[in-house]
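Selected chains only, in their assembly positions.
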Amino acid sequence: MSDTWLTSLITDTPQAGFELAIKLSRVAVKYTQPSAEIRGQLRPDYAEDASALIASSHVVAVNFQTISAANNYWRAG
Amino acid sequence: MSDTWLTSLITDTPQAGFELAIKLSRVAVKYTQPSAEIRGQLRPDYAEDASALIASSHVVAVNFQTISAANNYWRAG
Amino acid sequence: MSDTWLTSLITDTPQAGFELAIKLSRVAVKYTQPSAEIRGQLRPDYAEDASALIASSHVVAVNFQTISAANNYWRAG
Amino acid sequence: MSDTWLTSLITDTPQAGFELAIKLSRVAVKYTQPSAEIRGQLRPDYAEDASALIASSHVVAVNFQTISAANNYWRAG
């Protein structure tokens, strides 16, 4: 992908960091499957499948580790 | 999700941190599958399936790593 | 669960820490499937299944990372 | 593989780091399956399969952890 989509891992709040973790998880899929059409066709395969939802949550958890460390866990300054 | 659900990773006790880890694991699923109805339908698929329960415990473990680090492992101050 | 089951990540020995990691792994399952009866019914599904046993060991390993870090790896004081 | 393909984990931006994480994930596959022809044949097996795409995103997340730490999370200097 040639556009700029990630300029910083720093966020104002933990929730914004969690949402960035979700974004990272999704963008990685886009790099492997660039077709929005195919990704859309696959959506029921994971959004309505318990194992896939758990696996998705796992990826978010890993990315949230990275982002939390980057933000020094948003500890009070 | 437009509401505020995560303002801090800091908790008073390890157990509260563990419960926050469970919350993070579940909220990630909500972001992927926003329909409470569909999530409810999927519940037996994981709550009564050994592999899915283990996978769920895995996600909690990853999130608990993050929260434990954020809280400096609740070491005595 | 309303009872108190985790007050500290600190243990006297690495082995006690490993056993706490096992406890964390199991408690996470209880939060998702509170019924002791159903968990008992599922037991053969994982205790006699190689993949599930490996997956269980994986979760313990992740929790043991957390607990080991909390205890500064039980290095000699 | 005898060529030089990785000389540094340091990147200018988080996005470049994310793309390096993708590269690491793919190169590991090449080491196990050196045949570009076979890898090409397998492509639909993962690029059109939700579980495989999630698993791929997971590997990228782990490698991105490493690269983010190497770059000190690209925090302002």
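We just call them A, B, C and D in the order they show up, numbering each chain from 1.
The definition used in the following text is that contacts are C-beta pairs under 8 Å (C-beta built on N, C-alpha and C of every residue); 3 or more make two chains touch, one makes a residue touch a chain.
Since we're looking at a predicted model, the values are computed, not measured.
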Oligomeric copy total, full assembly; chains in place: 4: 6
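Operating definition for what follows: only the chains that are shown with their structure count from here on.
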Where subunit A and subunit B are represented by their mean Cα positions, the distance between them in whole Å: 15
Interchain centroid distance [CA atoms averaged], subunit B/subunit D, Å: 27
Shared interface positions of subunit B, touching two or more other chains: 46, 49, 51, 55-56, 58, 62, 65, 69
Touching residues on subunit B, where the partner in the complex is subunit A: 4-10, 24-29, 31-33, 38, 42-43, 45-46, 49, 51-52, 55-56, 58-59, 62-63, 65-66, 69-70
Subunit A partner contacts - residues on subunit D that touch it in the complex: 13-15, 18-19, 22, 46-51, 53-58, 60-62, 64-65, 68-69, 73-75
